[in-house]
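One protein chain omitted, others in place.
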Amino acid sequence: MKVTGYQLFWLISISSMIMFSYVPIKLAAEQSHQDCWISMLIGGTIMMGVTWIMLKVCMQNKDKTLVNFLKDILGTVLGKICVTFYFILWFVQMSIIARGLVEFQNLVLLHETPLTFILLFMFFLVVYVMFKGGITAISRCSEVIGPFFVLMLYVQLFLSPQEVEVNRILPIYVDSGWVHILKGTLYSFNYMVDPSIILMLFFFAENKRTASRGILWGTAIAMLWGVITTLVIVFITGPNISAEMVIPVYSLTKFVSILDFIQNIDAFYITFWVFGAFIKLSVCMFILSYGLSEWTGLKNWKLIACITTLCLLAFVIYTTYDIRIGYEYKNIIFIGFLYPLAYIIIPLLLWMIGSIRNHRKTSSIN
Amino acid sequence: MNRQAMLTSITLIILLSSSGCADIVEPNQLAFVIGSAIDHDENGIEVSHQIVIPSKISGNVKGGSSSDSENFVVISATGKDIFEANMKIQRRMSRRLMENHRMLIAISEEYFEKHDISKLFDKLNRDPANNLSNISIMIKGGRAKDFLMNDHPLEHLSTIAAQKEMDFNGMKNFSSRQLVIDYLSEGSRPLVPVFNIKESKVNNKETKQIAFLFGFAILDKNLKVKGIMDDVEGSEVAWMAGKETFQGVTIPWKDGNGTLSFKFTQLKRQIYSNKGDDKNRIILSVKAQAYLIENTTSLDMFEVDNIIEVQKYLNEQIQKELQETVDKVQEWGPDVFGIGEHFHRKYPYWWKSKKGNWEENFKEIDVKVKPNIRIRSFGTGGERLK
Partner (left out) sequence: MSSISSSLEANEAYLREQFNNSSDVVIRSLILKDETIILLIYLDGMAKLQSVEDNILKPLIFSGLPKGIDPIQSLSEMFKREWVPLTNIKTGKSLEDLVHQILQGSLVILANGEASAIIAQVQDYEKRSIQEPQKESTLRGSKEGFVENIRTNTSMIRRRIIHPLLKMESFKIGKYTQTEVVLAYMQGHADENVLSEVKNKLNMIDADGIIDSAYIEEWIENNSFSIFSQIQNTERPDIVTSCLLEGKIVLLTNGTPFALILPFTFWDGLQSADDYFERFIFTILTRTIRYIMSFISFALPAIYVALTTFHPEMVPRYLMFSIAAARETTPFPTFIEIFLMLVVFDGLQEAGVHLPNRLGPVMSIIGALVIGQAAVEAGIISTPIIIVVSLTGVAGYSIARYSAFFPFRIIRYLMLFITGFLGFYGFALGIIYLLIHLVSLESFGTPYLSPVAPFDGKRIKDLIIRYPFWIKKGQNKKENVK
């Protein structure tokens, strides 16, 4: 199963934009009001840095996936424990997106249909794509979906120019101050882009150089979209309303009114969002099941995919009943522990150990 | 493997039918709400919806436009808050209410006095079935429900008539969203158009009750009405608040003989602060392009001297009138012009000290109006035809 650099570009940009459109903007706008775009910019730069570090780690271990090289570098036991953090991270991300999907549908499109059915169909499609071709099928789908999705998300930002008033973004910085801006960044940057999937996908790439270029471009495009979106939201609604909207991007589509003819296009936008959510869910599911199969040693990752899907289904349905687990984006465990660990600490560690080893190897050869 | 996948997919498709088409709503099971009205009632609030009957309004071969029956139906109910009233209305309806196409919300003056409008906004923001792009207006001197009950001689529905009236007369910036933004921002106060219902004779056979634009209402921080301006002054206020796009003005000439009428387009306004320490001085500059429509003086508008003089005089007159209006509004208190927002953006630290009691502090600001009106064209005639 091979993935080309171009396909990686679309995979990364779609996954990142999906995550971006769902959670972070509200978290940042709550804290820093009209300066949330600064928080976004800072958070985005941090994430680009994280992506770069992860790419470096991957380049050092070109022919192994995350599970294997963690085992190599940190030893079997410690490696396996560290991998579980990543598994938890991916599982949580998938449940966030799946729940977001279900809530969107229930809220906007289908009011009466039971949630289980909505989830069931989506998961059926995810399992189907696993069986049909694994990552090649997913990446080819993303090549087809990608241009439409990205175009739609970008175009939607510019569809209501008559509402834009650039002055609403002023005064810069004064109202909030550094503390609030950084707090906004802190809460939101974890949800911005999705670099951890690179760690697994890099192994499948054919040409490593084009792959890394594709990944960097993908993250850059998603970041750019995030910052522009935040700016546009502040332009259109001003600082006060944007802090109150739960999913600002969705509310943006409700304002569009072209020639008093095309209105209320939010249902259309949600359809595109479903495409992106599908890609994200399948990529994460593939990574998770492939990683689990390497972790446990079972060769049949397709079977593991089925089982994991069922677990995820059960988990998401459970979280709709138990509200607390479902809505804790600002949970201290996540922000203080899991995210920094997965995104910053472990990659840095791996990079350092890897460079030390390489250094030792080259010096021992000499 | 293929066959198994197919079988599972077929079973799932069959499962689909068991979920039932729970969400299908046929168009003829929907009641399209075009306008809503909110009135005060002893129990709390009375909500009315104006619902369109599509077959009468569309150009369908079968429906046909009959002049006997109306194009709409008004249903109302009372309750303690909006949601309760809405629920009662839904219970009385044989169809599901669909509020996404709503164009207008009309609120009676009484309701403004006795209740807090901001509670309305929460429902509009939260429920995704609404959007904030409808217009909010105030009804003076009557119940908002009566506004909905009347029909209109030209348009199908009074709501459509009101929305079109505002649209064609250049008032495009009065949506609910604008109202909410103005309400939430500390530096400006909302401005709401006011309609009232008058009886007028449309032809020899009928006299109808029609709602016309009466003026504009100035609201303060708590969304209480501080004052209502009539049409002329109100549109000047709207111009200075940056909300209007064109209007017409008539000025009398110096010697008292005759008047000049202009149409102003491309209305713009900008707020400047003087350079210097005194932050209390503001220059409100207004711009427009004027087209001469009617000339009943004896001036020949083709002469260059005349043109220059007329332009100067026009600017003076406008300055006088607008300044009067601004002073009047300032006396009342609320800053509908957005001067506070200007301070917020330009001198944010100074603003922090002032914003607490902006109603009072606004009165201390010295606002000078500076018009900059250019005469664009004179039409096709030079001198008045005698």
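In order of appearance the chains are A and B, and numbering begins at 1 in each one.
Please note the rule applied: contacts are C-beta pairs under 8 Å (C-beta built on N, C-alpha and C of every residue); 3 or more make two chains touch, one makes a residue touch a chain.
Everything numeric in this text was worked out from a predicted model, so none of it was measured.
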Neighbouring displayed chains - absent chain, whole complex: A, B
Selected from A:37, A:250 or A:275 as touching the chain missing from the view: A:275
Of A:121, A:217 or A:315, the residue in touch with the unshown chain: A:121
Given A:113, A:167 or A:240, the one touching the chain that is not displayed: A:113
Option touching the unshown chain, where B:98, B:225, B:251 or B:307 are the choices: B:98
For chain A, residues in touch with the removed chain: 4, 6-7, 105, 109-110, 113, 118, 121-122, 125, 128-129, 132-133, 136-137, 139-141, 143-145, 260-265, 267-268, 270-272, 274-275, 278
Residues belonging to chain B that touch the chain removed from view: 2-3, 6, 13, 16-17, 19, 21, 23-28, 30, 32, 52, 54-60, 62-63, 98, 100-101, 129
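The rule we apply is simple: only the chains that are shown with their structure count from here on.
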Chain A and chain B, separation of their C-alpha mean positions in angstrom: 42
Residue ranges of chain B touching chain A (in the complex, touch as defined): 1, 5, 8-9, 12, 19, 22-23, 100, 125, 128, 131-133, 177, 180-181, 184-185, 341, 344-346, 348-349
Residues of chain A that touch chain B when the two form their complex: 107-114, 117, 120-121, 124, 128, 131-132, 163, 167, 170-171, 174-175, 237-238, 240-241, 244-245, 250, 254-255, 257, 263-264, 266
